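Of the protein chains in this complex, all but one are displayed in their positions.
Order of writing sets the labels: A and B. Residues in every chain begin at 1.
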Amino acid sequence: METSNWEPKIVAFLCNWCSYAGADLAGVSRLQYGPNVRIIRVPCSGRINPLYIVRALQNGIDGVLVSGCHPGDCHYISGNLVARRKFALMKRLLTYIGIEPERVQFSWVSASEGNRFAALMNKVIDDIKKIGPAKKLVKSVA
Amino acid sequence: MAQGVIKKEDLYRLLSTAAGKKKVYAPIDGVGGIEFAEIHEQKEITLDYSNSKLSPKSIFFPQREVLCTFADDALEEVQTPKEALIVFGIRPCDALSLTYLDKVFSDSAGRFKDPYYLKRRENAVIISLACKEPRATCFCTSVGGSPSGKEGADILVYELADKLLFESCSDRGQDFMKTASVLFKQAEEDHKTAAKEQAEKAKDGMPVLNLNGLKERVDKVFEDPLWDEITRNCLGCGACTYLCPTCHCFDITDEENRKGEGYRIRTWDSCQYPLFTLHASGHNPRVNKKQRMRQRIMHKYSYTVDNYGDIFCVGCGRCILYCPVNLDIRDMLNTLNKL
Partner (left out) sequence: MESMEKKIREIAREIFINQKIDFFLGYEEGSVPLKSRPFFIQAKEKTPDGLINRLVWNSFCSNNLAVFLPKFFEHDPRKKPPRIGISVKGCDLRSIVALIKEKQVPRENIVLIGVPCLGMIDKTKVEANFQGLEIIGSEETPEGVLNITTKDGKKHHLKREEFLQEACIECRFPMTEGTDYLIEGKARDPGDGGYARIKAFEDKPPEERWEYFKREISKCIRCNACRQACPTCWCKECFAEQTDLRWIGASIDLSDTMIFHLIRIFHQAGRCVECDACYRACPMGVDLRMFTKKIVQDVDELFSYVPGFSTEDTPPMSTFREEDSDNFISEP
């Protein structure tokens, strides 16, 4: 694929209660961000199985964003806090084996942060555009 | 029977000359140990090995093989492999194992023929290398083989100091030697004597496992509690089955992407895995390691005797050598035979 007209495919896993609502607010407020994102709604960032992330990369996704409620704001009290431990380790392990740190990103977005969501998406898209298409972990049939 | 001698350093020249358009496989010292791989020059070949880690079955029956590809509704069959092979250096036990696999992949009634395996086999010349010094874990002579066995081989080679003595044991082997006849020197009497002595010595040094009456015995003791005891150490991994030259079970799965494009692959499978016998209902008739290891042993030493008339074990000793808990099949057989 030509890099010049290549547009990255990005998957965002957003928690139902904060980040998904934040994305909704960004939409309702008519904030502009890149069209590269496919959003998958999950009940809580604690629902994220690391396999979701690596499976996305295996299927040819160029970047993954996982976002949940800010620490302390979780709808289920502590789902995002337990998830935070998983994410911290996952990020380190992926970077350690040689995956670009920008490829998989984690963030917190609340329901009132439409601006933050739009800005965050633009940042992720920019980051992925800089590092180019994902090649590692991709399965050939994808 | 044709005989001929070449110098070791001329081996690749011989193989490539006779090969023509064939691919040449020989033992190399690879990343994971001794393995069979396609070679392109003499220095890649190693002769300093007892046996390869993975059995050469993967040359004919690869661990992963694409059977067909599909996209939407269009299905495309993958052509059966056409390439012709020369396989040098497999040990007599592994050569024997190929004759067993032949029986599985082309049953005598001719109803089920496996085109992928058979195509590769049809076009292959097997040049096996007689064992000078069998490993301590080898027991081929106890299961119908020999360190200088000819079954399954087109040519048997003896390693003599700096020379190799070739001896054809099939028409195909004879043809091979004819095409390269200029490279062979006449085999002299002392070469033949040396080879004979070497073969005798290797054979005499082999430990003997008494397996007389084993089939009748294991058929009777299927429910014996002893199975629990002898399989207690088993971890339930598939190392023994994947390294085994006669294990041939496989699974067929489809893999596709979101666009509906994909392929159907055949992959090795193992009776030691829970998925091997899992029914669609969720019921699994073999839930524990006792049942699974019993299946492995019964299959090799009883069921195949019923189905094909042979014990499907060639005594290569790989399962003994590489088992993480040293679960020794010789011990298990001895215990069962004493029951």
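The definition used in the following text is that contacts are C-beta pairs under 8 Å (C-beta built on N, C-alpha and C of every residue); 3 or more make two chains touch, one makes a residue touch a chain.
The structure presented is a predicted model; accordingly, all values stated were derived computationally and were not measured.
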item: Touching residue (missing chain; options B:Q42, B:N123 or B:N233); value: B:N233
item: Given A:I39, A:A111 or A:V138, the one touching the chain that is not displayed; value: A:V138
item: Touch residues of subunit B, complete complex, unshown partner; value: 31-33, 48-50, 53-54, 63-64, 133, 135-137, 229, 232-233, 235-239, 241-243, 251, 253, 255, 265, 267, 269-270, 273-275, 278, 320-322, 324-328, 330-331
item: Missing-partner contacts on subunit A, residue numbers; value: 50-51, 54-55, 58, 65, 71-72, 78, 81-82, 84-93, 95-100, 105-108, 116, 119-120, 122-124, 136-140
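We adopt the following convention: only the chains that are shown with their structure count from here on.
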item: Averaged-CA centre spacing for the pair subunit B and subunit A, given as whole angstrom; value: 48
item: In the complex with subunit B, residue positions of subunit A that touch it; value: 59-60, 139, 141-142
item: Interfacial residue positions of subunit B with respect to subunit A in the complex; value: 255-258, 261-263
